[in-house]
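In this view, the complex is presented without one of its protein chains, the others remaining in place.
This part shows chain A:
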Amino acid sequence: MTSRSQRIVFWSLVWFSIIVLSLPTVIVLGASVTAGNIITFPPQGFSLKWYEQIAMARDLRQAFGRSIHVSLICLAVSVPVGTLAGIALTRFRLRFSSLIQVYLLLPFTIPLIGSGIGMMLLFGSWGILGSVWPLGVALAVINLPFIIWSVSSSAAALDGDLELAAASCGAGRIEAFLHVTLPGVMPGVITGGLLMFVLAMSEFLVSLLLTDARTVTLPVQIYNNIRSIITPDLAAVSSVFVVLALLAVWLLDRLVGLEIFLKSK
């Protein structure tokens, strides 16, 4: 049994964390529904006019469309590659596994500006910088470790004899993979896929380097707008982002259950 004072301390900490973590979001959400013309919190009055504004703004709408496009390409590349890599990493004894461990740490060790400039030079020399898809591929490459983690932690939680069991049931290697291994790691694939999608939607630095006026994505567009004038429509755009992220979490809960996600490291 916890004592009364322990409970008070515990709940104070919980509420403090919740407030600190959610404060920026609350402020942005609040500012986005202001009826005034400058970005303030608390909002002056209530109106959805800034949402109307962003829905009408052609540049934002197009940038949003491109962001979705980029994120889907990122998914199309990273889900198959990340799934196979994540499974291979945990289910087979690999020769260069220590090397791969280092690779998985890359997102935290190589500054994004470095990989961004590298890709800018590479894509530039290939002459593909004018289109949208290279950014999707680039984001898939940069964030790949996240989905590999997600899938391999899901795969590591499976019984090590699962494929042997499938074989003893009469399944060949490919059948065992399709009917047993793949469904077994599906929670990790879904989690990783949503993570990749959200990361690609909101990635800024590499996107800035790899896009130009014809191919700006939403985060870059927002940045461009901030540089000219800060109006509440930016708060509205940010709110759309927040809602999108919440949607991803809701989807995750429906598809795999949040406990599984929280358990998978």
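Here, contacts are C-beta pairs under 8 Å (C-beta built on N, C-alpha and C of every residue); 3 or more make two chains touch, one makes a residue touch a chain; residues count from 1.
The criterion applied here is as follows: contacts and distances are computed from a predicted model.
J.: UniProt protein name for the omitted subunit, picking from "ABC transporter ATP-binding protein", "Cytochrome c oxidase subunit IVB", "Carbon-monoxide dehydrogenase medium subunit" or "Septum site-determining protein MinD"?
T.: "ABC transporter ATP-binding protein"
J.: Touching the absent chain in the whole complex: find that residue among A:A88, A:A171, A:L208 or A:L255.
T.: Considering the complete complex, A:A171 is the one touching the chain left out.
J.: For chain A, which residues lie in contact with the unshown chain of the complex?
T.: Those residues of chain A that touch the unshown chain are 158-162, 164-172, 175-176, 179-180, 183-184, 186.
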